[in-house]
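Only one protein chain is missing from this complex, and each of the others stays in its spot.
Right, chain A next:
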Amino acid sequence: LEVSQGAQPPIPSLLSPTVTSEQIEHLHRRFKQLSQDQLTIRKENFDSIPDLEFNPIRGKIVHAFFDKRNLRQESDGLADEINFEDFLTIMSYFRPIEMNMDEEQLDRFRKEKLKFLFHMYDSDHDGKITLQEYRNVVEELLSGNPHLEKESARSIADGAMMEAASICVGQMGPDQVYEGITFEDFLKMWQGIDIETKMHVRFLNMETIAHCY
């Protein structure tokens, strides 16, 4: 799908009708800014965002943009560069909930977002979040404190893993080993948090204002 400079970019089918053309324009402008007027973005282009530097999970966020599982392609692995359509695809994970969604749509909506999160936690793409990966996440989150020892981050991750085990598997027998958090378990863990309303970026909500006129 070619995106020509300056022309109105076509709206990928999966996004319509929830994203208006104004929002696409805005994102297109941002894309051009990031890519320095090229057609694709590479990982290095994200370095030009100054505020992103202080984000502890910066690496994972940037990685998520290039993760082929998020780009809805059948293949696995990492893309080297993404075009505007891919950029929009990733952004669409953060669109807000709509008023007129029925149960099934809501469920799919929620699962989509949680799948995105799951891919961020599961860095080796094996479909499970292992203890080591979980530790990695916690270490990154707490990396802002230079004096916090690595072992404390580890014990926190261990504690969280055990909680996850108790939620997902219940009481474990003496010889059972909990291998890792699968996507179904992940869904269970997030049951209490209403991610449909939390995980969205507000500017993508401009459609309601547009409808007011």
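To be clear about the criterion, a residue touches a chain if its C-beta (ideal position, glycine included) is under 8 Å from a C-beta of that chain, and two chains touch if they have at least 3 such contacts; residues count from 1.
In this text, contacts and distances are computed from a predicted model.
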item	value
Chain left out of the displayed complex - its UniProt protein name, from "Sodium/hydrogen exchanger", "60S ribosomal protein L4", "Mitotic spindle assembly checkpoint protein MAD2A" or "Short-chain specific acyl-CoA dehydrogenase, mitochondrial"	"Sodium/hydrogen exchanger"
Residue ranges of chain A at the interface with the undisplayed chain	26-27, 30, 33-34, 46, 49, 51-52, 54-58, 61, 91, 94, 96-97, 99, 117, 120, 131, 137-138, 141-142, 144-145, 147-149, 151-152, 154-156, 158-166, 172, 174-178, 189-190, 192-195, 197-203, 205, 208-209, 212
